[in-house]
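Report on the structure given below.
In this view, the complex is presented without one of its protein chains, the others remaining in place.
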């Protein structure tokens, strides 16, 4: 799929929780062609002294209406500036970029883990897995109850609640969601119905631990690696990830990598 | 009068003609204390890669309501950005800066000349002269009829039309307003009622010619010199004007200078 | 909601071609090495055969793995990078990139790196049979410990490496200078005297960024190279100084994002220009720069773009 630089229009941009926002943009080319796990590289208007684009995963898309959603967290200048963008504002996206999630062919049971805003980049994967009749377990982690902003969409998709953990115990399991992951893996093994695919997106320590657990359980695992990016299209080598095959660009050789290939920091 | 850096609020901001806008801001301290000919140094929000402030003369003020007006022309990045500022927007002004117009004590007849947006910085001077019962002639020049945006305010102030010239002949005298100035000076001399003060603000060639005419007619003349400014408060020496007394800062030793002191480029 | 696919420069009556020390370019715009890979990554946005030339990422003999991450940081109107010349080696370039560039019809400048004088020569020798139109010898990379910038700051070592490269090829030889020197004219003169057909500048300014919160540098390698609009005033000054010091043509770069920026470099004395960091912001920046130069020429009655070279009035 060829990359495009699409001049898009903000459809809506609403706050979901402290520092968490959902932006919907009209961007038909990208909406049409983006695959689960791919991302867009956004030029945020009006921050002329900050020259670089910002990469964001696509949370969901509506190919017919030509829109896609980005779930974003305010962490710095660019994401703060995004909160000011009203419906009708213009912005540019390069996309669709990167490797999509690739469940092994013949996957029957999959475990999908999203930590923090990492819940967004795995949502389209879950849609895809369900459409392929895969038996799906979803684990979501967040710092606190209010930050579990993707839960309702997952509920609607799954027909039941995803398994949730909050660091502060205000919802679901108290503590990190890795304990839920461990239980899921063990439970499946005990039931003689092991997972054949784990996908995880979230903070790097979370991904490292889940990758380890999956390896121990002998389940194929993919992770989505974030790096600071300049070009976002594979040209500048800003964004490399250490892998057993050497340094690989997270923008186009990833962001989705086979977890066994990643050399964790 | 001490300088302040006032955080002000835009009250209105409307287009008057091609590339000409009028902005009214609420800025009580500056509105209260500014004198005719002084200016403000504006920090335009949201152009972070353009770090310098922009100097603007004050066109009019309302001390009671705490507002003042700036008439501005779109010439570059900053002035273009200003056109986007809606009512309620914030901006910062340092002011009131610089030397005011100083008609000699005992002035009876004054000639005031404003070329282009230079019509604005002399308006408060005209108010002051009329309040002091000075016999006042106003000459305005502009490129074309539509650019004579100050005419109606002058009409209301004077009770009659100011003398106007347009470069393209679409209103008043065709050609540069210097011919009107020459006629006024000669007429006054011929009538044995010479002017005792000429004030001129506009493009430097205009000011140079009017200064020459005033000198020839032996009338005290003041001019308002614009320079690119960094600090705007007299500290950086960016803005010097060549004078017979050496290089002088246009921001605080000016912008209003005795025309005979200026060494024209 | 508009997308442009594989843009090409628009038609113009202006004569746009330039000759850079024997290298014919259809217009004065190439890309800055390391910001455009070997063109393929930008071919969705820009028909790379329509550029004056594609300058490839720096290549060494057997390849280098570059520096640790993080490798970039954003700074006011610019960025720092410490990629460290990661590259898979000259054989890979010959096998994978040059055939593709040749097939799409691109003019190619191969940017050459080395840890030693011998390595520079070996890379050129390896490329002599390959479809390359000119070499750009990078003696100015601030991100490697041996070779790179250390060679480019001393006229003696500049002479040594340039004359050896000169002996290795008859193709146009461009020498790329670092701005991190006291006296650029002295370096440029040394390069010219040793056989350079053209000089390109600037490589990045050495800089550093710190995260006050973590008390750590933002780059794993601590220091890196500054590029983007913030360096434009320094780059223009160095191009102007070089243009007064040497007769060979110059390729100017440093913060060029628009046609107007490019015109400024040409007025300061550059025969051609490179677009670097701007590609990251606007993937079709190269075409916008070419079109912008054409517009400037049309608006100002310039029939041949070469009229701009060194036309600064001062």
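Chains here go by letter, A, B and C, matching the order in which they are written, and residues are numbered from 1 within each.
As a working rule, a contact is a pair of C-beta atoms (placed from the backbone, for glycine too) under 8 Å apart; a residue touches a chain by one contact, two chains touch by 3 or more.
A quick note: this is a predicted structure, and the numbers were derived from the prediction, not measured.
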### Query
Of the residues B:48, B:146, B:182 or B:258, which one touches the chain left out of the display?
B:48
### From B:7, B:63 or B:244, residue that would touch the chain that is not displayed
B:7
#### Entry: Residue of B:13, B:27 or B:99 in touch with the missing chain, whole complex considered
B:27
### Task
Spell out, residue by residue, where the missing chain touches subunit B.
2-9, 26-29, 43, 48-53, 66, 94, 227-242, 246-247, 252
### Message
Under the stated touch rule, tell me which residues of subunit C contact the chain that is not displayed.
### Response
75-78, 80, 153, 180-183, 205-210, 212, 214-217, 222-223, 226, 228-234, 236-237, 240, 255, 260, 263-264, 267-268, 296, 311-314
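The rule is short, and it goes like this: only the chains that are shown with their structure count from here on.
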### Task
Could you tell me between which two chains the number of C-beta pairs in contact is largest?
A-C
### Task
Taking the mean of all protein CA atoms as the centre, name the chain whose own CA mean is closest to it.
C
### Query
If you average the CA atoms of subunit B and of subunit C, how far apart do the two points sit, in angstrom?
48
### Query
So how far apart, in whole Å, are subunit A and subunit C when each is placed at the average of its C-alpha atoms?
36
### Query
Among the residues of subunit B, which ones contact at least 2 other chains?
49
#### Entry: Multi-partner residues of subunit C (at least 2 other chains)
76-77, 229
